[in-house]
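So the structure is just underneath, and the comments pick up after that.
As you look at this complex, bear in mind that one protein chain is not there, while each of the others sits in place.
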Amino acid sequence: MSQPEEPGTAPEAAEPGADLTGRGPSQPDGPPGDTGEARASRALRDAATGTFGVTVLAFVLALVIGALLIVFTTDSVTSTLSYFFSRPGDFFSAAWSAVSDSYVAMFRGSIINDRGWSFTTVFHPLTETMTVATPLIIAALGVAVAFRAGLFNIGAQGQVILGATFAGYIGFTWHLPVVVHVVVAIVGGILGGAIWASIAGVLRARTGAHEVIVTIMLNYVALYFLAYLLTTRFFTHSSSNQPKSPAVGPNANLPLLLGEQFRLNAGFLVAILAAVFVWWLMTRSTWGFRFRAVGSNPNASRNAGIGVATTFIAVMAVSGALAGLAGAVQVLGTEKSVTGGIAGSLGFDAITVALLGRSKPMGIFFAGLLYAALDVGGRSMEAATGTPIDLVLVIQSLVVLFIAAPPLVRAIFRLPAPRPDAKGAHA
Amino acid sequence: MKLELRGITKRFGPLVANDHIDLVVEPGQVHALLGENGAGKSTLMNVLFGLYQADEGEILVDDAAVAFKGPGDALAAGIGMVHQHFMLVPVFTVAENVMLGHEPTRGGGLLDLDAARRTVRELSDRFGFGLDPDAVVEDLPVGVQQRVEIVKALVRDARVLILDEPTAVLTPQETDELIAIMRELKAQGTSIVFITHKLREVKAVADVITVIRRGAVVGEASPDAAETELAAMMVGRSVSLGVDKEPAQPGEVTFRVEHLTVRDPNGIAVVDDVSFAVARGEILAVAGVQGNGQTELSEAVVGLVPATGSITLEGRELVGLSPHEILDAGVGFVPEDRTVDGLVLDFTVAENLVLDVYDRRPFARGIALDLGAIRDNARARIEEYDIRTQGPSQEVGRLSGGNQQKVVMARELSRPLKVFVASQPTRGVDVGSIEFLHKRIVAERDAGTPVVIVSTELDEVAALADRIAVMYRGAVVGIVPADTPRAVLGLMMAGVSAEEAHAQATETELDQLADEHTHETGAQQ
Amino acid sequence: ACGQAPGDDKGSGTGSAAASNFKACMVSDSGGFNDKSFNESGYDGLKKAESDLGVKIATAESKQESDFAPNIANMEQQNCNLIITVGFLLATATGDAAKQHSDTKFAIVDSTAQDANGKTITLDNVKPISFDTAQAAYLAGYLAAGMTKTGTVATYGGIQIPTVTIFMDGFADGVAKYNEDNGKSVKVLGWDVKKQNGSFTGDFEDQSKGQQLTQTFISQGADIILPVAGPVGAGTLAAAKDANSDGKDVSVIWVDSDGAVANPDYASIILSSVVKEIGAAVEDVIKTTKGGSFSNDPYVGTLENKGVGLAPFHDFDSKVPQDLKDKITQLQQDIISGKIKVESKSSPE
């Protein structure tokens, strides 16, 4: 820097760490001349108004609203309303127990079961959350890659289906040695997703066809294509007309990480690797540079000699490859056989997770775990208290919305805005 | 209307862009703001216009404090503004842009487009801008967009008019027109705040000059002060305003354009059978009124628009190659519109500085980026080009206009080149930096690179050129020596051939003639 | 809100049956408990068991297929005595869970427990509950063929899966039987038994597609339609009613439950229904399990055990000719006695 002593410019030392490629403004250090005291009090305030504090408050807020919904829909509570004025205590104790039962069940179902009687039962919920998060994280990474390159891949769903189909088919048809089989099946899944997404990439690059349209349409095509495959002997290997494939061979299974008691499998490691890979790809590789440049300003990229069209195709292929990998992990890790609903709502949940994680690998990793925890916890809440799963969807969406809107949470809790230079770049 | 700014302070994070600035604009006064790139001029004006909220200080209109929540309030208070970064809706027509916000309607909220067209024509005729009300703004060269922006501000009859570098891409004649208008407005009692880097203009029109440096007012100057004095005040050191360069030592001719033709979708030749050659160690300046094909010519060189004919660099044919291959072949390119074509605004300074070399050594090994090398490069360029930024990792979009331009120039001039093609290379750059950039361009020439400069700025053309090619309606009217009188150039820019122009341009009628012809050109294209 | 607070005496159930410690649980397939089809019927059976038998219940609604295994596991956590899973999609998950938890009883609706490869496995603690719906659909086909005035009837499904196509198979075969017996040539639109291909809406949600498909059938001359598509069947009811107000005479044969009861507004156009008594079967298995006499013998609902059947004609009772009624009763006897074999590729093994 030319004039470090000038008051108008931050001193060299105040430059943010080594994150050359970081998007948002991220100046952790205060302005020069900060006194230690000011720093300390600021740190305190930041803790409350900072990202973490706000995330916690967002959670609290969503749970409070969820609690209201639970209270007013639980029969044991609403029945006390009829005599609320003669004995309000009943209402409050019923409400309290309904809400606390629900949320305790949710926590026990998704994080740690403190009532468990063995290591297995105590930690089982957490591993379930990790298991469910696995494909979600991977698919969300795919969505995020496209998103940062200015493409909106709404077709993760279809790509997951193709990935699962390819991986599954290799898994239950071929017979290969240990390790090799699972690797080949995974590669097959990656290819399946990449090919499917590339259709949208190529059409976008060659004809300008908008990727949102094409990927939405391809979702349906993939769905029906799989439905068709499931009626053929070629695919189901049986004359029964159950639309279900055989299970993948033993060598094609992703190995379990914690033994038979847990469903947690090596897919979780794959998810971690994928996150690291995407981080590296987007911030440390020339490909990522190119992806991001085209995403931000295709004109300037083209002037700088970057092939915009080829980049579109590459981006979609990488994005689809990750979605395909998610499909592969789903089949080889937990589901074992291919059915029409193999993709569930993975593709759409992945969009939420990707954006909730601000399209960054670390963010996605935690967003995926959070989303999965809500999912897993919600199901155990339904099982334990009868709170319908649909209500869980409502709570889930509220949590996501509030977490994504720190200023709203601050406004509700009447917290001061964070220092301008300390604000996290919210999506 | 009297306007007063008191103690205005605006911070961007740790950066204090405006530091307790006081400014008084008297009614009917042209108040010039001078300051180097990044001094905080635009920021101050944006605060005044309600686009930014000041952290401290107050704004007084006719001695009463006002609070502008947004530009709407400022407009209502009678303030108008021409923005440095155009505030034009790219997909709208000129007429739509001009009427936006105070649209004439025909009852029922239906737009009266005809009325808007008439308004545009009237104003455009008055200033000799030659605007087509139905042209779509994004299709227009920046110079024409600049005129739209001016018309848009004038059409509202503001009582205080802020002009943030309105002349950056105007021809000298257009600038003179604008100055005439400013005088006229001033006579009617309009106050004007005028930001420019061109000292000639300041001296011509300003009543008061305030100089800002690094966010703070450093003093006032009189319009009578010498240009060098003003320049020194702005930059804080003495600046030499001319370019002292050795005469060219043209070497071997390595860059040839032959029968180059670019057609628009309707088949009209916007670059029409253009041929020229540039030798190593020589600067060819392409002069001409905006919209006569210079933009397309430069874009054709880098393969951005399809062209026929031939462009050879050291014997290698460039027509038909992709931009990637052309840049690889050693072409350095500075597009005329930096924010649209030159920079990725939400990339960092460091990233923008390697935008076209990120994938090769030393910035990449295989497909892995070397962030250290990228950062070191950024540090070096920032230092060398005096780019005012909070650091290599600041987003380029947050730099001041002139500093963004320096980023593009720094990037293109710091890789090994076999030819350098630049459109409006010093658009919006302050005098101190122009001096530096011009020196850099001359150094590139002296290192043996053929250089092509496209500029509407005759001062710049005169300062840099070894030879001048004048374009008119897509064709090269003639290629003349650098010392050709301005009057002759002016005639040529109106389509008169070089010989004829020389013949016509006798000493006595020179100025007058040049004026008229160039205006016609402006009106026609 | 000013009512009297109840007394403190806890425990005395107000319901019909005394509370029991027996807990019956149910896991739906991805259609959810409001699918107007087998999940919903199963759920109704569970609810009925709750009020009739006083058992405790817990439910888990699956939103997607990957929910199956965890949902069953959650039910395990709830210490259920009996876990009922609904739908063939849960076959493997049920098999796996049953193997792991041999002291919990399981029942699976519309399928058997299966291993990972989809092979049926017999486990001591799993009771398969399936339905030979084709038998009842066969009667419906015969009925439709006998009632059509245009000589064309139609059927369609939501998605081509066995629990859907078994209806369509039976229906088409029933029509064929009618043609054979009476030398007629009533046409069936929407399903080709031999090719196992026909008309589907593609999902179990989009009722407007069902409505349009029905409209297409009607414009191609069909006047009796059998939708096998859960809630999408509502589209058929609407389309039929619209056609009738345009002067046509179209009627509908409902599936799963008695349509005239489930859709009272449309009773006037519901000719009959192919009923699959999932609810009763579920309640029954809860009852026997609670009573300690759980058995893993497969239950197959047939005409014989009234697990499937043709619903009453309700509004159409007077319109169906007596000899057709007799003929159908006869057919039913013949099927029960085995004289006529109704076969479908999708029949339970």
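Lettered A, B and C in written order, each chain numbered from 1.
Here is the rule we go by: a residue touches a chain if its C-beta (ideal position, glycine included) is under 8 Å from a C-beta of that chain, and two chains touch if they have at least 3 such contacts.
In this section, contacts and distances are computed from a predicted model.
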{"item": "Among \"Glucose ABC transporter permease protein TsgC13\", \"Peptide/nickel transport system ATP-binding protein\", \"Na(+) H(+) antiporter subunit F\" or \"Dihydroorotate dehydrogenase\", the UniProt name of the subunit that does not appear here", "value": "\"Glucose ABC transporter permease protein TsgC13\""}
{"item": "Displayed chains contacting the withheld chain", "value": "A, B, C"}
{"item": "Option from C:N21, C:S208 or C:Q333 whose C-beta touches the chain left out", "value": "C:S208"}
{"item": "Touch with the omitted chain, as defined above, among B:H20, B:K245, B:R263 or B:R316", "value": "B:R263"}
{"item": "Residue of C:E76, C:D242, C:D284 or C:D334 touching the missing chain in the full complex", "value": "C:D242"}
{"item": "For chain A, the residues touching the chain missing from this view", "value": "69, 73, 152, 154, 203, 207-210, 212-214, 216-218, 220-221, 224-225, 227-228, 231, 348, 351-352, 355-356, 388, 390-394, 396-398, 400-401, 404-405, 407-408, 426-427"}
{"item": "For chain C, residues in touch with the removed chain", "value": "32-34, 36, 154, 160, 189-190, 192, 195, 197-200, 202-203, 205-209, 211-213, 215-217, 219-220, 231, 234-235, 237-238, 242, 246-248, 264-265"}
{"item": "Touch list for chain B against the chain that is not drawn", "value": "12, 49, 51-53, 70-72, 75-76, 81, 83, 86-92, 96-97, 99-103, 105, 108-111, 121, 124-136, 138-141, 144, 152, 177, 180, 262-268, 270, 290-293, 295-296, 305-306, 473-474, 516, 519-520, 522-525"}
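Everything that follows uses one rule, which is that only the chains that are shown with their structure count from here on.
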{"item": "Centre distance in Å when chain A and chain C are each reduced to the mean of their C-alpha atoms", "value": "37"}
{"item": "Inter-centroid spacing, chain B versus chain A (mean Cα positions, whole Å)", "value": "45"}
{"item": "Chain A-facing residues of chain B, complex", "value": "11, 13-17, 19, 40, 214-215, 302, 304, 322-328, 333, 335, 340-348, 350-351, 355-356, 358-359, 364, 367-369, 371, 374-375, 379, 382-383, 386-393, 395"}
{"item": "Residue ranges of chain A touching chain C (in the complex, touch as defined)", "value": "81-87, 90, 109, 128, 132, 224, 227, 231, 236, 238, 240-244, 246-247, 263, 330, 334-337, 339-342, 344-346, 376, 379-380, 382-384, 386, 388-390"}
{"item": "Touching residues on chain A, where the partner in the complex is chain B", "value": "1-2, 6-10, 12, 14-16, 18-23, 25, 27, 30-32, 283-290, 292-293, 296-297, 299-307, 420-421"}
